[in-house]
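A single protein chain has been omitted; all remaining protein chains appear in their positions.
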Amino acid sequence: MFEGLKRWARKKSPWVLHFNSGACNACDIEILAALMPHYDLERFGVLLKATPRHADVLLCSGPATKQIAPRLQRIYEQMPEPKFVVAVGACACSGGAFRGCYNVLEGVDQVIPVSAYIPGCPIKPEALIDGVAKLLGKI
Amino acid sequence: MVARDWQADLTALFPTGEVTRGADGFFWVKVDADHLHEAVAGLKGLGITNLSTIIAEDLREHYLLSYPFLGTTVVTLTVRIAKDRPEVPTLAGTVAGAIVYEREIRDVMGITPVGHPDLRRQVVPEDWPEGVYPLRKDVVMPPASVAPQGGDK
Amino acid sequence: MNALKVALYLLVFPGFAFQSVFSTWLEWLDRKLYARMQNRRGPLYTGWSGMMQPVADIIKLLAKEDITPAHADRKAFAFMPVLSLAAVITAGLYIPVWHLSKFNSFEGDIVVVAYLLTIPSFSLFLAGWFSVSPYSLLGGTRVLTQLFAYEVPFFLAVLTPAVVSGSWRIATIGAYPWTSGHWWVMPIQIIAFGVAILTLQAKLERVPFDIPEAETEVVGGPLTEYSGKKLALFRLQKDILMYVGSALVACVFLGGFRGGLLLGTLQLVLKTMFVVALLSVVRAACARIRIDQLVSFSWRWLAPASIVQFLIVLLIKAKGAM
Partner (left out) sequence: MAETIHLPIGPQHPFLKEPAKFDFDIQGEEIVGARMNIGYNHRGLEKLCEERNYYQCLYILERICGICSHSHTTAFCQATEKLLGLELPKRGLYLRTLVCELERLHSHLLWIGVAAHEVGFDSLFMLVWRDRELVMDALEAISGNRVNYAFNTIGGVRRDLSDEQRKKILALLQPLIDRLEYYTNIGSHEPSFEARVRGVGRLSKQHAIDMCTVGPFARASGVDRDARRDAPHAAYPDLEFKVITSEECDIFGRVLVRVLEMVESCKMIKQILDGLPEGDFVAPKVMRRVPAGAAISYYEAPRGEDIHYVRGNGTEKPERVKVRAPTMANLEAACESVVGSFVADIPIAIASIDPCFSCTDRTSVVLNDRRRGRRVTTWGELRTYGIDWYRRNRGIHF
């Protein structure tokens, strides 16, 4: 019963931290747009948090440049367990259009473990909502 | 806005330089590196003060720097830089906005702006190796990918 | 029997259980109103109309890993949330709703409550201090600076009704318009009420006075390094602080919660909701101000305003009208 309660709470209150790991901004503004009145992710209890210590879900946009990779790792380490990472956008999933650039890694999953991938260049807010909902369904 | 005969003005300003007018109405002026300062001062006299950027190119035989200025038209000063002496006098004293761009050309093309007040790294990180200028054609890049080996996910 | 009553009082109503439940519900109300004012829906799918959202947040935080930064003072770091939570819950016990005895309602309890309500600010400052991270430190010092700015107007504003009623007992102050028959004392204290709402907002560190936790400036302020259970305690503390503060303001300015257990509780709920709704409006309608602007605002406007209110009240009193 206790476990059930925990799972319910986790499902209902995903606090997200948004981290741009070298993206072109497009996904970032779409993430923000998803939190805005038109889509309003707060309906699902999603809150955007400023510090990794408070967050449950790390939304990574961008292919992870080499400079950002160590930071990304640190941010990930700072998050308390249980934590989930969502790769937002084609370049976070696989490198996307930047695949082959010499200072770009091919996707966030080269650096930290990823729980969900949301492809799209850029993602639509609807896709983000769908992705987060699917992730929560798995918890 | 009164249309102005820029061609005449520029030809008067640069009697020795080569003034060409592109099909788009933009002007290109070839300038000597040594006379760059005077040229910029002259443009200032015409009311063209806004340096937009500095474009550094590696044309294999020599480097080429282009200084586009935006006034009510676009005037681009081009300067050839010899490969064996990648140096150019700084514009920092005349145009404060040049500081950023000069740092950039130093970082990416290795052309030193002589007399520049602040040559910290700008577009490349502070721990960048000396002597590697990424936009030179003959640059030898360290291995292209450092993709970490698989690992369990 | 008496021991049972005390236990009930401490643990159930208006003690810990009631405070936690009601204050999380108030947080929901606040979030919902805030969202509606921004043309959003707010929490929607957790419980009926998202009502269980704050509860889910707190349970989730309780179930999360608890990280103490390597540089932080471990004991102090863990003690701060407990201290601040204990302080606000204790303060909440003095809200006069049910079973008033000499232990929870006495001459001077308003001062005790006002004093207890400053402890969370101090513990926040210390929490920031002991976290040893630049953002926490900056946030912590801002908490303290802010405290000096709003505390005096808050005291003055809350003590105005005390002067009106000539008592330092919250229950008596709240009941004054009923017992004396002077209904008009409530509207004439409107300035003090306004000052109290604004300073309460500052106490709660909400927009426009959320300077210590301004996430665009200092990340999470003093709470930057807190996670898991400790963060949950701080969150609960903030909710209860909102409840206690609003209930105090509602009690002294809006005529108390008289009328027995049922009617009293109903009044408590409605009046506190009203105050919280006012707080949400303020939050939705303002931009965050700077710390220097807050200090000058509160000393140039709030403090004089509450003094003017004081003078008005004293003048009326001197005329012998009440």
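So that you can tell them apart, the chains are marked A, B and C in the order they are listed, and the count of residues begins at 1 in each.
Just so it is clear, a residue touches a chain if its C-beta (ideal position, glycine included) is under 8 Å from a C-beta of that chain, and two chains touch if they have at least 3 such contacts.
Here the structure is a predicted model, which means the values were calculated and not measured.
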| item | value |
| --- | --- |
| Omitted chain's touching partners, listed by label | A, B, C |
| Option from C:D210, C:E225 or C:D239 whose C-beta touches the chain left out | C:D210 |
| Contact with the hidden chain (one of A:P14, A:G45, A:P63 or A:P80) | A:P63 |
| Candidate in contact with the missing chain, chosen from B:L43, B:V79 or B:I99 | B:I99 |
| Touching residues on chain C - with respect to the absent chain | 37-40, 134, 138, 207-208, 210-211, 214-219, 284-293 |
| Chain A residues touching the omitted chain (full complex) | 18-30, 32-33, 36-38, 50, 62-63, 65-71, 73, 75, 77, 96-98, 100-105, 109-113, 121-122, 124 |
| Missing-chain contacts mapped onto chain B | 1, 22-24, 26, 49-53, 55-58, 66, 68, 70-74, 76, 95-101, 104, 107-108, 122-129, 132, 134-135, 141-143, 146, 148-153 |
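The working rule: only the chains that are shown with their structure count from here on.
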| item | value |
| --- | --- |
| Centre-most chain [mean C-alpha coordinates] | A |
| Chain A and chain B: spacing of chain centres that average the CA atoms, whole Å | 40 |
| Chain B and chain C, separation of their C-alpha mean positions in angstrom | 60 |
| Per-residue overlap in chain C, given as positions that touch at least 2 other chains | none |
| Shared-contact residues (touching 2 or more other chains) in chain B | none |
| Of all residues in chain A, those that touch chain C in their complex | 5-6, 8-10, 12-13, 15, 36-37, 40, 42-45, 49-51, 53-54, 56, 78, 80-82 |
| Touching residues on chain C, where the partner in the complex is chain A | 31, 35, 38-46, 50, 52-53, 55-57, 59-60, 63-67, 215-216, 219-220, 223-228, 231 |
